[in-house]
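Only a single protein chain was left out; the remaining protein chains are all shown in position.
And then chain A:
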Amino acid sequence: MGLDGIIILDNNGRPIIQSGFRSSTTVYPLLHIDAVNNALEKAERPADVDPVLYIPNTTDVSSACCHVQAGDLRFLCPVSGDVDPLLAFAFLQTFIDILREYLGTVSAATLRDNFDIVYQLFEETLDVGGHPLTTYPNALRDIVIPPSLMNKLLSVTGTNFNSTINSGFGAGAAAGPFSSPIPWRKTGVRYNNNEIYFDIVEHLKAIVNKNGVTLSSNVHGKIEANAKLSGTPDCSLSFTNPQVLYDCALHPCIRLLRWNRDKVLSFVPPDGRFTLMDYTYSSQSPNSPLPTSPNVALPFVIKPNIELEDSGGSFDVTLTSRYSTHALENVVAELHLGQGAGGIRCSVSRGSGGGGFINAAESRNSGSSGGSNRASWSFDAQRMILRWEIQIVPPSSSWSLHGSFVTANRAPRPSHAIRVCFDISSHTYSALKVGQLKVTNAKENYKPYKGVRGRSSGEVEWRW
């Protein structure tokens, strides 16, 4: 009963590293690996594989395999008995985050380079009985030393500075593992420059119907923080407009009572990067919590003109920015053309509007040649997706994609929606404003540098 372990597969479906599986037979992990590989082979696209696979077992307890894709790896978490798959996914996500923190990028290569670290992390994060142990990155860093160049150098020269500290000598003597009274923050943190940064990141998800009416739109935001503060700082962050925040999910460090009472985030931050809170942007009053009516104006309009005929079709899509101050960046529009599509002929062009407008984004890119050169298209023949990329869409400019395609089947079957992803820098939909950030520290007196910035992205499905 519980989470039986973790198996990491490379992109060929071969296991690279797996944790102990001491409480089960040796075939047990193999059954799970096979099940995942078989399912992947059968599925039309990898995303269609059910993330929870039932594994019929010869023994008395049936099991399920929960798996997640991360980079070029697939993480498997077999669970036996009746365990909530959400527990497995929550744990896998935590584990992947920890790996990311330790190794920078999570890939087959970095895992191979640091397999001993990964093994130690397996041991420390998951108990043999199937229950998560230590998952606070700050606490973990005390017991599993992150690989760094310094560390590598030392291990080559045969010295281990950090482990010496851990054994109870040197400067960290007082700061041995698990000596901190606050589980998410280690003691004895010291910085020459004390700084704390907050990124307010918002993501819009919307569906627009054939007539250009927004069917649903949701903005989810999170506040990412990077704390580099000495000692045990106590922060309190208040907003000028906390009423836009709904459905909040808070980092365990936040004092719930303060938040629920005064809408002030009061916390002792962990050291380093962490997500302070997640929220949903909503402008309704809490008395009528019906988020059905769209409350965010979409940043652009699309006029899709797609015609299907026998064995092919033609399209003429225009995208016009609705914003007058912010530029849309990294705009990617995707259209799935359906099985057997090919023979694509396309042209991209920049229409009128916004031409004379010089904004920050444009001047930043003044080096590159202007006009339609920054828009391009490509066709992914494996996924049958036509991609239209525009690096920067200046305010109120308009762009168009024009072309045709043929299909092997008589009746073309493209998906009836265009999916558009984009980023907007220095902008938030909710206009959430930080009112004040107070950092108090009982022992040391320092004035940290504080920074806040906003960033947003979006994903809109425009049906036609």
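Note that a contact is a pair of C-beta atoms (placed from the backbone, for glycine too) under 8 Å apart; a residue touches a chain by one contact, two chains touch by 3 or more; residues count from 1.
Just so we're on the same page, contacts and distances are computed from a predicted model.
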| item | value |
| --- | --- |
| Name per UniProt, for the chain absent here [options: "Adaptin N terminal region-domain-containing protein", "6-phosphofructo-2-kinase/fructose-2, 6-bisphosphatase 4", "Immediate early response 5-like" or "Proteasome subunit beta"] | "Adaptin N terminal region-domain-containing protein" |
| Selected residue (touches chain absent from view) among A:13, A:132 or A:146 | A:132 |
| Options A:143, A:344, A:406 or A:434, residue touching the unrepresented chain | A:143 |
| Touching residue (missing chain; options A:25, A:38, A:62 or A:305) | A:62 |
| Residue in contact with the excluded chain [from A:25, A:93 or A:324] | A:93 |
| Hidden partner chain, residues of chain A it touches | 1, 16-18, 20, 22, 43-44, 47-54, 56, 60-62, 64, 66, 68, 79, 81-87, 89-91, 93, 109, 112-117, 119-120, 123, 127-129, 131-136, 142-143, 145, 152-161, 163-168, 170-171, 173, 176-179, 183, 190, 205, 207, 209-210, 215-216, 218, 220, 246-252, 256, 260, 275, 277-278, 280, 289-292, 336, 338-339, 410-411, 413-417, 419, 443, 461, 463 |
